[in-house]
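Here is chain A:
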Amino acid sequence: MLQAQHISKHFGGVTALKDASLSLAPGEIRALLGANGSGKSTLVKVLGGLVAPDSGTIFLDGKPLAINSPSDARSHGIAVAYQDLSLVPRLSVAENILLGREPCRRPGFVDTRKVRSRAAELLARLQVDASPDDLAGDLEPAAQSLVEVAKALAWEPRILILDEVTASLHHDQVQHLFALLRAMSQKGLAILFVSHRFDEVFSLCQTAVVLRGGESVASVQLDQVDEADVVYHMTGTRPEKYQAVTAGAQSEAEREVVLAVTNLQVPPRVRGVTLTARAGEIIGLAGLQGQGQAEFLRAIYGQIPFGGGRVEYGGAAVAFASPREAVRRGIGFISGDREREGILPVRSVTENLFLARLAKKRLVTILNPRLLQDEARRQIKQLRIVAGSAGHPASSLSGGNQQKLIIGRWLAVQPRLLLLDDPTKGVDVSARREIHDLLRQMAAAGTAVLISSSDNEELLAIAERIYVFYEGEIIAILQGSEKTEEALVAAMLGMKQTRPKEGA
Partner candidate 1 sequence: MMRLWRRLRSSPAASGYLLLLLGIIVNILVQGPDFFTSYNFNSLLAVNAPLVLAAIAQTVVVLTGGIDLSIGSNMTLVNTVAIALANQGHWPVGASWAVALVAATLVGVGNGLMVAYLRIPPLLATFASMSVVGGIALWVWPKPGGMVPPEIYTAYGAPFLGVPVAGWIIIAVALLWLVVSRLRVGTYLRAVGGRERSAYASGINTAAVKFFAYTFCGFITGVAGLCLTALTASGDPKIGLLFGLNSIAAVILGGSSLAGGWGSVGGSIAGALFLGLINNIVFFLFRNFVSQIQSLTSVASFYQQLLANLIVIFGLASAALTQRGEAGSGPGRRRRGGTQHV
Partner candidate 2 sequence: GCGGSKGTAPDASKTGQAGQAEKTAKKSGFNIALLDGTNGNAWRIQMEQNMQQVADKLKSQGIISNYSVYVANNDATTQAQQMDQLINSGVDAILINPVSATALAPVIDKAVSKGILVMAIDQHISHPKVISVTTDQYEWARIQAEWLAKQLNGKGDILQFDAIAGAPANEVRHQAFADVLAKYPGIKVLKQVNMDWDEGKAKQLMTSLLSTYPNFDAILCQDGAAVGIINALQEANHPLPKAITSDEWIAYLRLWYDINQKNPNNPLNAIIVENPPGIGADGLMIAVNLLQGKKLKDGVLTSDPMDKANKNAIMIKPTLIITNENLKEWYEKTKDKPDTYYIDSVLSPEEIDKLFQ
């Protein structure tokens, strides 16, 4: 039904797409795969009318189709849920969902009642925890993603394109969404699905197109290939058998306790969390979205105040009034929300790399840009960041590379404690591996790492110990042999089969 052929797109000097092709049939659920920066979002935006391709043609039902604006795409039945969302923060959820498609009473007058009821219907269908009257900007990221999906569905499209909408969703939300999508595809809806999570891709999609460097390099039946094949297509190399860097060989007792939290309360989300982290440990925080992991990390970091409990850092009780104090004491923090809390988009790679290091210096300190440049180049090489040059703005990097940049930012200061709030959201497999390696390296060098993640695989792979959050409390601590997918999922859903050993 939909065919995109030989699409190319250059942004200034960057080639985002070159000769990418894609086809989609009614009732098909096709995955669009590729490493960070391979051009997936760009292709999606071309189809959605947000990006004008330099060349290439799009056919719909065999006829050439000119998509000159998002409204063109929508009028032809193509609806997109964008990776970076297309919500207006200060419009209500209902207004957002029906934006551009408001039902009208008399000519031109928006029928607000109908807007609300249509929106409420879609929200219920997607099981979104939000009311139509909430402001979109007030929602948590997962709810925002789902509203973005609802917004695409509101157009009753023939072709639905979902660009990494599951990145901030949790397991159960993903399952519900998938059930819906399968049902709709059976009724003839064509779906293009972009995700970095292979389990999702293999469970939902029948076929996949793989992009590499903006080129469509393969189109596969997913039941005929395995993960390694897909990674091969994405990267051009077979994934080598993967050597974990092991942390220091010292036994647990010898390692110094870096962070000891007792009964921490951050109303209303965190209701008594007790946890210990030692130098060289990587500790995972698991749980469904919004169980208090984020608040817990941010309260330790001094970004939000905590209501009760005790935080001991380096042996002394602390309550940081601002992130700055935490940073000065050797704590680092990485957010998965790159755009809002991570990168300085218009500043250079160098400046991004040295942000944390400079933050510890006095304001009047004089810099030697040469030195910084040289060191930045070294770091870029070491971290294997793909960037035009150290002077390029960070916004010219792909998502995964931006995140590596931010990790490099903290590598440069070697914190004693590193807090990560879902840091690999939307980062591709290989970049994610590299990031894990970096974290292991930091741990090996004596940093205590506290990482929360919405990706269970990630936690199971990297964390020595996993604390599972449920309604603001720790419901389970998994380590050693208890660290299995099943145990983790069960604990996340609130089934107490593993008793917390610590605290209490």
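Assume contacts are C-beta pairs under 8 Å (C-beta built on N, C-alpha and C of every residue); 3 or more make two chains touch, one makes a residue touch a chain; residues count from 1.
How these were chosen: all candidates are chains of the complex that A comes from, given by their letters.
Being a predicted model, the structure only gives us computed values, none of them experimental.
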Pick the one that touches chain A in this complex: which of 1 or 2 is it? 1
Taking the touch rule as given, give the residues of chain A at its contact with candidate 1 in the complex, in rising order. 48, 50, 69-71, 73-74, 80, 82, 85-91, 95, 99-102, 104, 108-110, 129-130, 134-135, 137-143, 151, 269, 289-290, 294-295, 298, 303-304, 337, 340-341, 421
